[in-house]
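Shown here: the complex without one of its protein chains, the others still in place.
Our next item is subunit A:
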Amino acid sequence: MRKIINYNIWLLIILMCWSCDSLLENDLPSNEVIAEDALESANDVQQLLNSTYDVTANVFNGNNQRFSELLADNVTILGNSGFLVQVYNRSTDFFNSDVGGYYGQPYIAILRANTILEGIDDVDLTQDQRDRFEGEAKFLRAINHFALVRHFAQPAGYTADNSHLGIVVKSSAEIKTDVRSSVDAAYDLIIADLEDAVDLLPAQNGNYATTYAAQAYLAKVYFQMNNFAQAAAYASDVIENGPFTFSDDINSRYGTSVSSESIFTLISTGLEDNRAGNFKGMYDSRAAVPTLLVSDDYFSLVNSSGGERSAWVENIGGSKVFTKFNRDYMNVSLTNLTELLLIAAESYAELNQNLSTAIDYVNTIKDRAGVALLSDGSSAGLIISEARKERRIEFGGEGYRLHELKRRGTLGEAVLIRNAPWDCNGMVLQFPASEQAVKGFEMNPEGGCN
């Protein structure tokens, strides 16, 4: 007995030693794989790409649009406390966890896009696959940088050569300490990525990015930079040559199916994925007075000049609210014919070219809404102001207004937004505390708007 037990103990100890490593090797949870084995096939790359879309959809699931609206003049906010009130007061700081939580999201998408771009050379792919992966990754990298640079830096045109501080531009997946580049550097990468994407992407690509989506985004980017020639060229190219058809329904962009006019849509419909619920939730006025209300200014504009679109706002017991977001599910259209028609029209007018086309474009939108059309021979100035008015009405609550006002500011207009100059410090969101975890990162200046 004694011997048996003694032997067993020694055996146990020896066995333990022999199998030390296996005793300590834990299987990874089934939702994880080792990084070095994670990217080996076209399917793996596709899944990584899907996850890049996934995060990009998070970027645009509310905060992006909301921050822009709160900094501009289409909305007001209920109450006098909270992180969103801080945004509305144009005084975000590094502890604003709504802004901080948002800021990281585009960079996660950028990391994934960079991982694809650095990883595809080691994977066996057809040329078509390779082109498509590279094109989509660059497209997504570009639109996420674009989202960041518009919120966290003064706009393009704030300095003549855009040498003012922008954001950290990430063109590699390497983890390292970095500093902010100039706005110019950010736009350089955005434009280069989108131009590559135009060449690489197919014309048809399901719900994913196409060559037209890249062109439409180039139009947006150039328009933001007041480069009207390029903006008009890219916009009209998509309008004329793309497969998109203008919808007669003013609400088609907010549906649960992809609108025929939408050029790039983030999919968020269905019980399994209702992330846009966060977007529309702040406006949804069906159950109670929502957090974000419609400003008096916007309310009267839509009522006086909205035509059919006056149904998009409502006065419920003294509270002015949006109604166009009163839905359970909706996709988020990031760019569409309505936007491109207005970009093209305004750009042509700024260039004082193709004015009749410009008038047609504005009238396409006015006609759908059932409001009085621009007459033939309207002046460039009128086309511009009408295009801007239509843009403000069409995209209320969707985050367009702020960038429009800033763009006009860079054109030299003395834009005041709720009594604050368009370029006061607080009109730019502050970076979160995490960015100064390592010394040397330059934060945005604060205050100056009130």
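Everything that follows uses one rule, which is that contacts are C-beta pairs under 8 Å (C-beta built on N, C-alpha and C of every residue); 3 or more make two chains touch, one makes a residue touch a chain; residues count from 1.
In this section, contacts and distances are computed from a predicted model.
**Student:** Going by UniProt, what is the name of the one chain that was not included in the view, given "Transport permease protein", "TonB-dependent receptor", "ABC transporter" or "ATP phosphoribosyltransferase"?
**Tutor:** "TonB-dependent receptor"
**Student:** Which of A:A288, A:A372 or A:L416 touches the chain that is not shown?
**Tutor:** Looking across A:A288, A:A372 or A:L416, the contact with the absent chain belongs to A:A288.
**Student:** So that we can see where the missing chain sits, which residues of subunit A does it touch?
**Tutor:** Residues touching the hidden chain, for subunit A, are 1-2, 5-6, 9, 12-13, 16, 20-21, 23-36, 38-39, 44, 46-48, 50-55, 57, 76, 78-81, 85-86, 89-91, 93-96, 103-104, 107-112, 114-115, 167-168, 170, 173, 175-178, 206-208, 267, 270-273, 287-289, 317-319, 426, 430, 432-439, 441, 443, 446-447, 450.
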